[in-house]
Every structure is written in structure tokens, then in C-alpha cells.
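Every protein chain except one is present and positioned as in the full complex.
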Amino acid sequence: MSALLPLLVGLPLAGALACGILHARVLVRRHRDPEAAANEALVGGIATGSVAVAFFVAVLLTIRLLSLPPEHRRFEADLGTWIDAGRLKVPARLLLDPLSALMTLVVSGVGALIHLYSIGYMRRDPGFARYFAYLNLFVAAMLLLVLGANLPLTFVGWEGVGLCSYLLIGFWYEKGGPADAGLKAFVVNRIGDAGFLLGIFLLHRELGALDYASVNEAARSGLLPANAATGAALLLFCGAVGKSAQIPLQVWLPDAMAGPTPVSALIHAATMVTAGVYLVGRLHVLFLAAPAVLLVVGLVGGGTALLAGFGALAQRDLKKALAYSTISQLGLMFLGEGAGAFDAGIAHLVTHAFFKALLFLAAGSVIHALGGEQDLARMGGLARRLPATFLCFLAGAWALSGLPPFAGFFSKDEILGGALHGAGAPVLGALGFAASFLTALYSYRLVYLVFSGRENFEGRPHESPALLLHPMRALAALSFVGGALAWIPIWNRRPIAEFLAPVFGGNEAGGGAEHVLVAVLSLAVAFVGFLLARRLWMDRGLAGERALARLPLWRVAAAGGVLDAFYRGTVVRAARVLAIACGVFDLFVVDGAVNGIGRAASAAGETLRLLQNGKVQAYAIGVAAAAGALLLAAFLLGGTR
Amino acid sequence: MNPVLPILVFAPAAGAAVLALAPRGGARDPLRFAFGISLLPLAIALGLFFAFDASSASPQFPFSTAWFRSGGVDVRFAFGIDGISLLLIALTALLGPIFFLAAPGHIAQRRREFAAWGLLMQTGMLGVFAVSDLVLFYVFWEVSLVPLYFVIGIWGGTGRARATTKFVLFTIAGSLLLLLALLAVLLEAGTADLFELARGRRLLPASIERLAFLGFALGFAVKVPLLPFHTWLPEAHVEAPTSGSVVLAGVLLKMGTYGLLRFCLPMFPRASAEFAPLLLGLGAAGAVYGALLAWAQRDLKKLVAYSSISHLGLVAMGLFAREATAVEGALLQMVNHGLSTGALFLLVGVLYDRTHRRGLDDFGGVAKSMPLFAALLGLTAFASIGLPGLNGFVGEFLILAGTFSVTPVPAAVATAAVVLSAVYLLGAVRTVLFGPALPATARLPDCTKREAATLLPLAGGMVLLGVLPGPFLERIRPSVAQVVERTRALAQAEPARPEGQR
Amino acid sequence: MSVPAAHVYALGAALFAFGLAGFIMRRNLLVVLLSLELMFNGALVTLVGAAREHRDPEPSTFGLFVVFLAAVEVSVGLALVIALFRLRQTLDPDAAAELRG
Amino acid sequence: MAEALFYALGLTALYGAGNVIARRHALVAAVHLALTLFALSGVYLLLGFPLLAGLNLLVYAGAILVLFLFVLLLLDVQRDEPLPLDLRGKLGPAAAFLVGIEALALAFASGEGPAEEGFRETTERAGEVLFGKYLFPFEVSGLLLLLGIVAVLVLARRGERRAPPPAAGPGEASEPARMAEVRP
Partner (left out) sequence: MSVGAHDLQAFAPGIALAVGAVAVLLADAFARRRGLTTAVAAATLLLAATLALRGFAHPSGEAFEHLFVEDRWTASVGLLSILSALAAGASAAGTFPAAAEKPGEFHALLLLAPIGMLLLAGARHVLLLVLGIETLSIAFYVLAAFDRTRATSVEAGLKYFLLGSFALAFLLYGGALLFGASGSFHLGSVGGGAEPARTAGACLLLAGLLFKASAAPFHFWTPDVYEGAPTSVVGLFAASTKAAALAAIFRWSGIVPESVRVLSLAAALTLLVGSVGALVQTSVKRLLAYSAIGHAGTLLIAAAAHHNHDPRAAEAAVFYLLAYAPMTLGAFALLARREREGGRLEIEALAGIGRAKPLWTGAFVLFLASLAGLPPTGGFFAKLFVFESAVRAGLAPLAVVGVLLSVVSLAAYLRVVGVAVLSAEPRPGEGPTAPGPVAWVCAAAVVGLGLFPGAALGRLTGLL
């Protein structure tokens, strides 16, 4: 069975290559005949097909995995050695265990749906084949990220998805904005990645081994010193912070919305940004061995969830609002993990992938229908015009808001339950509930602003074609049933947690009356949020928030880029000034010293020329003086004898 | 006695002689002729690569004949390579044909001379890596310098005379100190065989070892160039013709790092230990400093030149970690840098040939009109900033991981350079390729077939080394292990001074 | 006669010094040549003093060669001075200062 | 008596030497050199070197100085040197050097006793050295004489003996121009 593993990475990769070649052909043709369009069906078919096949392979493998006894649920595929240098050995080994299987299913499944959606969305784009090449490459990298059996391989995927993110954000590179956003995303991620790398180095220094099994085992057995565990966990979490857009590195994600909307759905909502959550889950033993870091994870997550929630609330741009929402939800996941509820974090990751992808796709449909309009002020009343889209969006928002029976309620509930149990419980719990409240508030704000009230747009929007709607419907269905994966209250079963038990061990948190209490509380909070949103925004458009918008806090949140501006003003500027100062230093001091030597030699030569004045008697004086000096030197030097 | 190495080394020189002696007009297309000649070393190098016995650390394909005796030391006309040399020979042989293939784009005049100098330079560089005699090494070391002086000086930009003079003087100043140190070693050890010198159990007297190490290190540091000795490089690159920059960055700088690895570490283990902190610091600082400087540039060539300083600082750091992983990474990174920086210079050359401009601000939105160029530039940039899956990553990762495992601080500092590399290089890519097309650059023709032919082998190399570094690492492993073991073992056996032990 | 050798040496040194001073100072090439002869004579007197001190005929025979050398020198020197005079019409040593730097 | 004569002659020689370098007119200087040479010959004689004394008189005073005077008259330079003006700059170092040498010479006196009396070198003994040990240098000085002749032939002989060689084409014509160009 494990022989199928490489296919998971290989299929999308092959798809990417094929699309790349087709793109090259398009370029060559375009030179001859500008009108000749790409064979979009072929490209879309290959791209979507490869991911879909990967999904089926993943399903197949997962079924096989489940047929094994829990402690043996892992497939490994060894593809030889990638790097072997000195003490460092990196085998090219893929690992499928419940955690990576779950991730694989989400990535390939959601990925396939979004590929399908993209065929419709990207129609007639001159970069159609290029788009799918990138998208397939992304899926390949993402699958490598989750399937890699050791940190370096994960890092390959990690940076690979970063690359694809960069390429896809800047897909419409002719405009400056997307290109800048892509660059920003990559650079900010790199800062986190530097931490990731250092974490890898630290583990390599301490352990020599970098595969997850060894690292977790060493952390469990105490082979890894506590200091090293803390350091490594903190450094690796830096990587997670960057990739998952947590404070303080969250600044890139709102800008990343400059890319095509399906990209935002797949990469910047459903999959890539969750890589950090996955990483922390993957190395949960290490993080458990570093409780301080785990607390940091929770606090960062909670803080991000809260602040990004405010951000989402105050946005006037539909996609940016969703982006902040994503940041907030990722924060929640970290909050759960920080509290020790890793399975809850992963469960929320899964459901979030469904409904957030759905929301983005629906938003894409709206934007598509409005001819690229993203401003919430220029929407409203679209429920009548785009009924299918409306329903899908509503399903997504419902799920997001954490109201049953949609998925968000159940997975979020898990997190909140975990938060109240783990370390730092009161703080994390409070943050969690506050974020939940905000989530419901902004979720319905979006629904009301987009779909209710007066029509503030121009033109006559039409419902999107089936190619766009079908993936949305599928995701809507998943958003609905997805909650069952997290928690089935009736039987009090938690399928995902149970599925992941071989990885995380049995999680005894939650359950019973206490859990019900949490559920009721969270329901109440979400419902209050819903009611407030309904009161403020239903049929009123942005007018509803006029009072709020005067608050300084709101303005800060709306601007979104407070931290961004802060970075630009301090870190970036300081680095820039440092770079220019280095340039000046190099030119005048370092090179100046070099040129100074040259000038000194020339000056000495000129002095010599003055002495060499052509007058023979002057020379004679020189000779006589030299002879005198020689005598003097001989007597002085010889005097020592 | 296997004559393959002398043939490898002197084949280009023979070609140069033919060009020089051919009657005027006799060589109709000298660049094509030279290109043809330079394929021979490439073929030989490929053969060597596959014939190389990866399990052995001893010099292979030896060729040795008496040359002269000086001061009781037998100086031989001796060749022989181990894994370390093999990789760099392969790189040199690969860049040789590219040198000539790229030339027609920017060398309009005096092509015959250009071809002859190029071939001579090829001989010099191959010789540096292929010899196994100290004195012969030095001869090739300087011989490889002279052609580049003319290549930059004759076919360079407006400030070429100053730049090339500075380049030559700077490097010669370092080289001559190296020469003195080399003489001291020669006299003290009584042999000029560099493998013997690097392997013998006998150590030089401590005082000589220190001074000789300093001489060697200084000579190589100028060539690399390490931090305070780098100012010749940007100037030379800016003025050099594209081909010259490619070879300068691709091979000539490697001669410095090769020297550090081949001579400084194994021949002076105690001094290496003593000065390792300094060199680690200079390497790491250079990596960051170079990156910052690259960021501050508005001229593409200068940007790439400073990025070279940054990358090679990293390499030097890896070498002086004196740890197998880091050293293997450093060696691999030398090749990586040769490929990616060579390609970057070629790409800048592509733009320059079309517009006669090199400023960052002279370009914008080029990707639209030059998609192939954009793809190659993107690939190269990502290789250069160390994206996993491409070659730069493997080298950087090994260097940093290895260095971190013995001295975390410099490695951590140098990691900042990894971040900065993305800032400056992708920033430049953003400016040049993306955004609205500038009127001046909106209709540039895409890479020609010839240009693509110069770039694609390099691109292929980047992917190959990134995905399959195994065959390369495998061949250098025994040699590197030997160097590191000796360096470490002897440094610990007889500490030069107490604080020398880190 | 009991003149101390030192006094003979002193005489030689003084002559040499006078010659040296003249060589450096005088602005007439012929006088410069005369000064040169003084220097030679300084050496000659010193040789004589040495011969006397060591009771050895060798230095004084050496002295014969010095006289001879002086003759050759003067002939060549005068020839050169004449050659220069023909071109420059002056005996100022600084007239021959075209080559410099 | 002889001692007194020695000192008298020595002082005369020095007086002459001083005038050689101090007198403004070259002719006067030359005459004073003759005075010095005569005095020195006397010194040599006193010290017991009659051969040297004689040769000194003959070659130096006789031949060399006559040659000098001859050239002086030949060139017939009327202008006097602007001596005092120039002395100012050069007297300082010269004096210093002079003092140095003098001090050096006087230093010899410190360790040495007075010289032996009655030393007298005979022509025979000089001849023995000259044609014995110094035979080779003696022969070599013959070569020097030849060289001197050649030198004077080259430098002082006026006029062209032969037509310019055919090889000298355009270069010959531009000779004066080229001379002017050769400047530092």
C-alpha cells in the first residue's frame, strides 16, 4: 500500500509539469497567433484530474489505514536518501499516519473542488495554464509538507507552498499590487522560516535525527534536554506563526487577497495557512515537553483570534474581512493546541477548511458577478440576484459563526472545551469566548451587508455558472456534515479525535456535563453575536455601523495595518537605513581604505619625483648623505656587538 | 600515470595557441571554435565524474613528472584530483562553453583575442583545481588571473581600466602573501605534494603554522572575497562583460574557498582552530553585510555582486565550522553559487544586451514581453535564495545545520542573510519582472535560442543538485571527511594555544 | 720623522672632505672635477698613511693606480664636459637637469 | 724639522684645497689645486714615498692639471659663478659632513701611538709589488687606458667620419625634433 504514497505527491507534481509545458506551448503559439487560446479543457482536466486522483488515492489509503490496528496505523514510503552529508542524513521518506492522512484528505479533497471551481473562475485568463501549473504545484508541495516524515522534507513542502503562494498572489503581476503582496507574503514567511530552520538546526545539534518519530520520542523520553526542547519548540513555532499568519507576522495575509479568489480559498484559508497548526500538532510531544512554549502558543493564538476578530469586523473589503476571519480562526486553532487539545485544533482545521473555502468561493462568485467589486459598501441585496451563492455563503457563515447545526459549532466547541481545561485556562478560555462572539458578529455582518438591504452596485449581476456552483455546494454540504466529524453530541463521539488518537493519544478532556455546559455557553455567545449583527446590519448596509465606526478602536481595526504601518515605520525602515548605511560605509570606509593605500603610494611617488630634481649635485648630496647614514647605521647596529 | 588531467587542463590552452597563431582571418568564427574546444574539457569532466571512485579519498587520475628541484624540495608537474576538486572541475568545465556561447551577445570586436583569452583562462582555472603540486597550483592560480584582466579590461564598460587594475592588484597582493606562506610550508615540510601535505601526520612548527596560515588565509580571503577585502568585486563585476562576470563569479571566486578548504584547514589544523572564531565571524558577518549591501543597490550587477559576497561569506563560515556536514555543504554551495550566480549574470546580460542598461529602475513588467526570461530569472532567483528543491537550499541548509551543531551563534546570524536574500533578490525580481511594463521595456524580445542554451544547462543543474544532491555529496564525502578528521584531530592533539580551542 | 699616522689620516680625511664639499657646492663643472681630484687625493693620502703605518709597500703601489685612475677619469670627464659645453654653452652643472622626475 | 715641514706642507695642501672650493674663478681654483698637489708630493716625499711623490708631480700636476688649464682656456668661460649666493644653501650640510669626517679621523688618534721613524719605501719594493702581485691589475690598467682613448675619441672628436648609414631613414631626419621631445 505504501507504494501508493509517492503518487500523492507525484500526481499533482506531474500535473504541474504538464500544465507548465502546456503553458510554454501557449506562449510559443501566442507569438504566432495572439488569438489562439489555450486548450483550457485539457489543462483544467489534467490539473483537476491529478488532484482528484490523488484524493481518491488518499481515500483508499485512509481506508486501508483504518483497517489496521490503531498502534500500527502508519504507512511509510522510502524513496532513498535525499541528503547525506556528515552527521546529517535526510531520507526521502513519506509517512502516512492518521494525522497526515486527515490533512491529505482535506488538502486533496478541498483542493480538487477548488481546482474544479477555478476552471470556471479563470476562464479566458491568458495565464490559465500557468495558473493551474502553480495550483498543482501547490497541492504537491502541500502534500509533501504533510507527508514528509522528517522536518527537512516538511520544510521543503513548507517553502514550496510559500513559493506557490508567492506566485499565485502575484498571479496578475502586470498590476503592481499583487506582485508587492506576493513579495511581502514570501518575505514575512521567510522571517518565520528562519526560525523554523533554526529550530531544525537546534534539533539536529541536540539529537542528530530529524524525523518526527525520533524527535517526539526524544522529547517524550527526556533525551532532549528541557532547554533544548523549549528552544526548538519556540523556534519551530516561529515558523508556524509566519505561515499561519499569527501575531506578530500576520501582516501578509490580508494583502495576499490580491490573488485570484480560488487561491485565497485554497491556500490562504483552507490549507497552506493551516500548516503551522499541523506542524504544532505533528510535534505535539515536543511542545508538551516545553509547557512554557505551549502556553505561548495558546496566548499567541488567543490574542490573534481576538484581534483579528476585530479586524474582520471592521473591514470594508469582502475578501479582507474573510482574511482576517481566517487569521482569527487560525488563532483559535492555536489556542486549542496551546491548551493541549491538539485534536481539537486539527478538527477545527478540518471544518474550517470546508467552510472558509466555501466562504471564499462564494465571495468569489459574488465578486465575479459584480465584475471584480470587493467593497462591501457597493454590495447589498444580492440574495435575490444570486440565490445559490447566497445559500452557500449563508451556509459558510453559519458554520463560521459557530451556530449549530453547522460544523463550526462543534469544532469550536471542542477548542473552547479544551481551553478551559488546559494550562492558562481562564485566560485562554476568555479569549476563546470573546473570539467566538466576534466570529458570529462578523460572520453575519458579512451576510447582511452582502445579501440584504439596498443594492448599492451597478449593472445586473448574474448567478455564476454551474462549474462554480457545484464545488460550492459540495463544500456547503461538507460544512453542514463536517461538524459530525468533530463531535456528535448525541453519542458523544468525536470521530476526528478518535481517528487521531494513535497520534495524539487518548484525549480525556471534555465530555459529560461539563462539555455540555461549554457547548451551551458557546452557543449563547454565538447567538448573541448573531442577534447583534442582525440588529446592526440587517437591511441597513454600512449605515448600521456608523456609530461604531467613530470609535478609535474601530478605526484602528479597520485600517488593519496598524502593525503593518508600525513595521514599515520601524523594522523595515531601520533595516533599509542599515542597508544604506552599510552601502555608505562600504564605499567610503572599506573601499576608501583600499583606495587610500593607492593614493598614498602615488603620493609617495610624487614626493620621490620632487627629490629626483635632475640636479647632479643634489644627487651627490643624496649619495653622500646615504653613505653617512650607512656609516651611522653600521655603527649603531654594530654597536650592539 | 594517467594523462587525462593534463589533457583536460591544456586542451583549452592548445586551442588558444591555435587561435593566436592562426593567420589573420584564418579563424572565421573564433567564438564558435573556442566553444567547440571548450566542449572537450566538459566531456572529459563528465567522464571523470562517472569514472570517479566515490569510496576513495586519495587523489585519483594521478599524473606526475619531474619539473624542478628548488631548495631541496622536489617540485613536480603533478596532477591528481579528489572529490573536492572533482566537483569544481565539473563546474569549471560546464561554465567554459557557456562563456563562449554567451559571448556573441556582447562581444562585438576582437573576438579572436577574446576567445583566446577565454581558453587560456579555462586552462588556468582547471589547472588550479587539477594540480597536486603546491608550486604548480600557484602558477595556475596566477595564470587564471591574467586573462580575466584582459577580458574585463578590453571588453568591459567605461570604467574598466580602473576596475580591472584594482581587481588584479588586490588579488595579487593577497596572492603574493600566499606565495610567501606557501614557500614557508614548502621549505618546512620538504614536499610540494599537496595531498601529502594535507594528509601527513607531521605538523609544522607552531610559529610557522600560524604565520603560514595567515598568509594562505589572506590570499584566499581576498579571492573569495571575505568581508573587509571585498571591495574589488562589485567594481570588477560592474565593468566586466557578461561572460567575464559569469566566470569571475562562477569559478574564480571558488578558487579562494577551494584554497581555504584544500590548504588552510588540513595543513594548519591548530591555526585553523585558533582563527576559526575569527573566520566564522567574518563569514557570518559578511553574509549579512553582503546581503544588506545588495539590498542597497540600484544596479543589477552590483546587486548580484554583493549577493556573491553574502553567499561566499556563508561558504567560508561553513568551511571554518570544521564539521563534515557544514564543509560538504560549503563545497556544494560553491557549485551552487557558480550555477545560480553565473545564471544571474547571464540574465542581467540578457537585459543589458537589449537595453544597455542595468539599473533596477530601468526595468519593469518585463515578464509580459519576456516570459521565458521571467521563468528563468525566477527559477534562478529562487535557487539563489535557497528555496528547497533547488540547489541553493541543500548547500545553505547543510552549511547552517553543520555550523549550528558546533557554533550556534554565527549560524544564527547567518540565517538572517537567508531572510535578507529573499528581500533583495525577490525585490529586484519584483521590480524588473512585475508591475506595469515601462514604455522602454514593454517590447523587449524574449531570450533567443542561444541565450536559452546558455541558461538552460545552468537551470538544469540547479534542479538536479536540488533534487538529487546524492551523487555529488557521495563523491565528496570521503575527501571532506578526511580533511575534517585531520583538522579536528590534530587541532585537539596539540593545541596551538589554550584559547585556540573553541 | 715621527709624525703620528693619525695625523696623516687626518690630512687625508680633510682633503676628502674639502673635495666632497666642493663637489657638492660648486657651480662650475670644471671646479667640480677639481673637487673630485681633491677627494681622490684624500684617498691617496690615506693610502700613504696606511702604508706607513703597516710598513707595507702595497698601499702606496695602490696609490700609483689611484693617480692613474684619476688621469683616466679626468680625461673622460673633460671630454664629457666639452661635449656638454658644445651643446649648451655653459659649465653650470644645473644646466644638465633636463632629465628629472 | 721634518715634522714641522710635514705640518707646514699639510697645511699648505689644505690651504690650497680650501681655495679650490672657495675661489670664485675656475682658473684660480685650478692653480690652487696645483698648489695642493705640490704640497702633497712634498708630504709623500717626507713620509718616505719618493716614487709616488714623483709620479704625483708628473702625472697629476704635470699632465692632469695642464689638461685642465687647457680645457679651461679652450672653453673660455668668462662668467664667474654666483658662488656666495649658492653657498648659503649648501654650506650647512657640507660643514656638518666636514666636521663629521674630521671627528672620525681624529678618532684614529685615540688608540694609535706615533708612527715609526725612518720608514722609507724604495722604488724597488714598489716595483716588486707592481710587477709581482699587481701584475694583473697593471695589465688591466692598460685596458683602462685603451678605454680612455676610445672615450675621448667618441666624445670629443668633432665631425663625421662617414656618411650616415643607409639604415637611418626618416629617423635621421627627425633627429633634432626627437631630441626636443625627450623630456621627463
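Note that the chains are named A, B, C and D in the order they appear, and that numbering of residues resets to 1 at the start of each chain.
We adopt the following convention: a residue touches a chain if its C-beta (ideal position, glycine included) is under 8 Å from a C-beta of that chain, and two chains touch if they have at least 3 such contacts.
If you're wondering where the values come from, they're calculated on a predicted model, not measured in any experiment.
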{"item": "Contact list for the unshown chain, restricted to visible chains", "value": "A, B, C, D"}
{"item": "Chain not shown: contacting residue from A:60, A:488, A:517 or A:631", "value": "A:631"}
{"item": "Omitted-chain contact residue, chosen from B:211, B:438 or B:463", "value": "B:211"}
{"item": "Residue ranges of subunit B at the interface with the undisplayed chain", "value": "66-71, 75, 110, 135, 138-139, 142-143, 146, 149-150, 153-154, 160-161, 164-165, 168-169, 172-173, 176-177, 179-180, 183-184, 186-187, 211"}
{"item": "Residues in subunit C touching the chain absent from view", "value": "5, 9, 12, 16, 19, 23, 29, 32, 36, 39-40, 42-44, 46-47, 49-51, 53-54, 56, 58-59, 62, 65-66, 69, 72-73, 76-77, 80-81, 83-84, 87-88, 93, 96-101"}
{"item": "Interface with the unshown chain - residue positions in subunit A", "value": "598, 601-602, 604-606, 608-609, 611-612, 614, 616, 618-620, 622-627, 629-631, 633-635, 637-638, 641"}
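Keep this in mind: only the chains that are shown with their structure count from here on.
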{"item": "Result of counting contacting C-beta pairs for A-B and A-C, higher pair", "value": "A-B"}
{"item": "Euclidean distance of C-alpha centroids - subunit A vs subunit B, Å", "value": "36"}
{"item": "Distance between the centres, which are taken as Cα means, of subunit D and subunit B, whole angstrom", "value": "67"}
{"item": "Between subunit D and subunit C, distance of the C-alpha-averaged centres to the nearest whole Å", "value": "4"}
{"item": "Multi-chain contact sites of subunit A, meaning residues that touch two or more partners", "value": "614, 617, 621, 624"}
{"item": "Touching two or more other chains - residue numbers and ranges from subunit B", "value": "none"}
{"item": "Residues of subunit D touching subunit C in the complex", "value": "2-3, 6-7, 10, 13-14, 17-18, 20-21, 26, 29-30, 33, 36-37, 40, 43-44, 46-49, 51-52, 55-56, 59-60, 63-64, 67-68, 71-72, 74-75, 77, 81-83, 86-87, 90-91, 93-95, 97-98, 101-102, 104-106, 108-109, 112-119, 121, 125-126, 128-130, 133-134, 137, 141, 144-145, 147-148, 151-152, 155-156, 183-184"}
{"item": "Touching residues (chain side subunit B, partner subunit A) in the complex", "value": "166, 169-170, 228, 230-232, 289, 292-293, 295-297, 323-329, 332, 365, 367-368, 371-372, 382, 387-389, 393-394, 397-398, 400-402, 404-405, 408, 411-412, 415-416, 418-419, 422-423, 426-427, 430, 433-437, 469-470, 473-474, 477, 480-481, 484"}
{"item": "In the complex with subunit B, residue positions of subunit A that touch it", "value": "24, 27, 80-88, 152, 155-156, 158-160, 163, 166, 170, 173-176, 179-180, 182-183, 186-187, 190-191, 193-194, 197-198, 200-202, 204-205, 575-576, 578-580, 582-583, 586, 590-591, 594, 598"}
